[in-house]
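Notes to accompany the following structure.
Every protein chain but one is kept in place in this view of the complex.
Going in written order, the chains are labelled A, B, C, D and E, and every chain counts its residues from 1.
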Amino acid sequence: MTQHSPFTHLNEQGEANMVDVSDKAVTVREAVAQARVFMAQATFDLLQQGQHAKGDVLAVARIAGIQAAKRCADLIPLCHPLMLSKVDVDFTLQPEQHCLAIRARCKLSGQTGVEMEALTAVSVAALTVYDMCKAVDKHMRIDDIKVVKKQGGKQDFDVSDNGVADD
Amino acid sequence: MTQHSPFTHLNEQGEANMVDVSDKAVTVREAVAQARVFMAQATFDLLQQGQHAKGDVLAVARIAGIQAAKRCADLIPLCHPLMLSKVDVDFTLQPEQHCLAIRARCKLSGQTGVEMEALTAVSVAALTVYDMCKAVDKHMRIDDIKVVKKQGGKQDFDVSDNGVADD
Amino acid sequence: MTQHSPFTHLNEQGEANMVDVSDKAVTVREAVAQARVFMAQATFDLLQQGQHAKGDVLAVARIAGIQAAKRCADLIPLCHPLMLSKVDVDFTLQPEQHCLAIRARCKLSGQTGVEMEALTAVSVAALTVYDMCKAVDKHMRIDDIKVVKKQGGKQDFDVSDNGVADD
Amino acid sequence: MTQHSPFTHLNEQGEANMVDVSDKAVTVREAVAQARVFMAQATFDLLQQGQHAKGDVLAVARIAGIQAAKRCADLIPLCHPLMLSKVDVDFTLQPEQHCLAIRARCKLSGQTGVEMEALTAVSVAALTVYDMCKAVDKHMRIDDIKVVKKQGGKQDFDVSDNGVADD
Amino acid sequence: MTQHSPFTHLNEQGEANMVDVSDKAVTVREAVAQARVFMAQATFDLLQQGQHAKGDVLAVARIAGIQAAKRCADLIPLCHPLMLSKVDVDFTLQPEQHCLAIRARCKLSGQTGVEMEALTAVSVAALTVYDMCKAVDKHMRIDDIKVVKKQGGKQDFDVSDNGVADD
Partner (left out) sequence: MTQHSPFTHLNEQGEANMVDVSDKAVTVREAVAQARVFMAQATFDLLQQGQHAKGDVLAVARIAGIQAAKRCADLIPLCHPLMLSKVDVDFTLQPEQHCLAIRARCKLSGQTGVEMEALTAVSVAALTVYDMCKAVDKHMRIDDIKVVKKQGGKQDFDVSDNGVADD
């Protein structure tokens, strides 16, 4: 490894510190992340049926995800505190794989990207779904948490939608 | 769906509330959860080399995971507050798949299981690894978050170790 | 005022401290609190119509109330930390007064009453309703926040239901 | 209800999300909210006498209110995180109704109004008074929580002072 | 260093984890800690004069200390969450050294000691005094933070009172 660590959070001694963003440009930044919760067919059917029940499971998970995005800097030690100007979380039922896909979109005008906020939102939304379904299904699995879009920084990208199903 | 919702957090109207655990037995309960972070070969090599750097990346992720386990009830809306008597988080580098496996073990003497705490610990530890490596690898993926062991409740289980690699 | 302050949180110098509950009995304690949100007729109609919209407004407020109950000791300086074994929050539309009534029930087995937790739950649920409706109605009013039932301590009481409408 | 929900936090599906404020103007915004705590004559007298005791009850409540204003986005799920540049909380004893009136003023330079912060401050200050007086008075009531002034946004207003006593 | 680390939070690999307290006895535990804030004579005089001002500075610091004790496990990564049954914080003006002495006493019935809670309380109370006086005195110093009494565990001790002034 060279003297200058490729891990931006680590100095030459391998010590972890918050990166200095004082000199980065203030731009509108946006990130989209996803997660997927795989479950038994029977669990999936319960979620898909029963409009009311599903509504509330997903409403609770959405709120948990939004709240978690706002608390990202409190959870991830080296994340900068920042002021999100928008968070939304939405859900798609994917019957062929009996899984629930979750997407979160975060936005701000600031000096750092918001992909960690979007990743935190989908992770906590997925954990909340897990919590609410675990009495009927002990073997769910949360998979495929990743950033699918990042905009407004130096290195933007956008994973095409088929990226979601390439597991 | 029957009148009595199979989702224990939902009442007959599909409304979400915290389950009443007042009458559950106080037992020693334990849960183990895992997560895996898949990364590019080059990122994995950086993590595996450079003892110092790796040390600190994983030390930070371990602390983030432990702190997150303690904050589980604050993050997952219908989780009960509880007093963990032990949390540990450990890491295994899996070179053949260039992934980092994370395990968390939570324990308490109480009225509810601690699988959500263990799942929260591994998820936040994984997100922290992601955060610290994202400058060198934008396409990491967190996968395979699940409970591998649950003990002390009514329905114990223990997924055999090969379960870790059965993705 | 006598030497011994009637305010249990204050010592003889009028200084505020957390009361010592070490010697109080561990009993199952329960409290029910309420709040009411008064709004314009048009706002009330919007809330009453549109099943979906109402569902989500109330689902968000319910979660906010439950989360706030768990954070009570963090908000109210002299409240003891405690481990709620149950929280539920429910809503009743009261068309004659175009107001929304909110009730929260908290329960634990412990050494202190849970009325502050129930009051915090209804207050934050009411504020959340306010937040979600404020774009259509700037002059809502939250009223009538009080404890309606307290059980398991030394001084139990139960305000009869007509208490709710005696404003 | 029209296709476009009048509730700004809900989309067409009635799902709740944080509103996008990225394009709103940065202006100096201010809001004033109030709450009132009604109590028994004897409780009121205790609060009014005994300078020391009163001082500390209100000092504790003021701090609780200020701290709560700063935590508003953590409590109210769809509130934006923001950086208050000023919060103050003050109290008026209203002997004719033996009630305590609480006012909070919040200010910031930003993209969203601060009425939720001011409302949260007075609500938590009122709950704190309730907590400290509940040993002597189990039947207090928190009433009349509302915004009395809002400035710096698109729809300013200022309820005249007699608005405080028009219950 | 022997194979078995003398640091109880570290395993043989030097990795930090929360100690398992599941098997420790539940006893009534108490700890007292102190801190001292040294300031310029002029600052000390301001604090000592003006009853009102002093009252509120110390009232704010006391509340900050109590709140911090409750949040100890959230701040100190390897502390166990626990349910304090009592916290008090008090202050002594020490004119000969123009310093303010702060003491906090924490108590619980549980499986771990509460010295970290007491230390956190005095530290945050001292920081709060610093914050409120820093406009008049930029060179204050917080000193002498230590545990002076610990009871209810395996290794109790009690530093005699002259320990406070032995700096």
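The rule we apply is simple: a residue touches a chain if its C-beta (ideal position, glycine included) is under 8 Å from a C-beta of that chain, and two chains touch if they have at least 3 such contacts.
It should be emphasised that the depicted structure is a prediction, and the values quoted were computed from it without experimental measurement.
Within the whole complex, touches from the chain that is not shown fall on A, B, D, E.
Only one of A:T8, A:T27, A:Q94 or A:Q111 touches the chain withheld from this view, namely A:Q111. Note on the undisplayed chain: of the listed residues E:V57, E:V87 or E:A104, the one touching it is E:V57. Looking at A:V32, A:L47 or A:L82, the residue that reaches the missing chain in the full complex is A:L82.
Contact between chain B and the absent chain runs through residues 52, 55-56, 59-60, 63-64, 67. Along chain D, the points of touch with the absent chain fall at residues 28, 59, 62-63, 66-67, 70-71, 82-90, 107-109.
Considering the complete assembly, chain A touches the hidden chain via residues 15-22, 73-74, 77-78, 80-83, 111.
Everything that follows uses one rule, which is that only the chains that are shown with their structure count from here on.
For B-C, the matching interface among the pairs A-C, B-E or A-B, defined by over half of the contact pairs being the same residue numbers, is B-E. Chain pair with the larger contact count among A-B and D-E is A-B, by C-beta pairs in contact.
Note on chain placement: the centre of chain C and the centre of chain E lie 32 Å apart, centres being C-alpha means.
Note: centroid distance chain C to chain D, computed from Cα atoms, is 15 Å. For chain E, the set of residues that touch two or more other chains comprises 59, 63, 67, 82-83.
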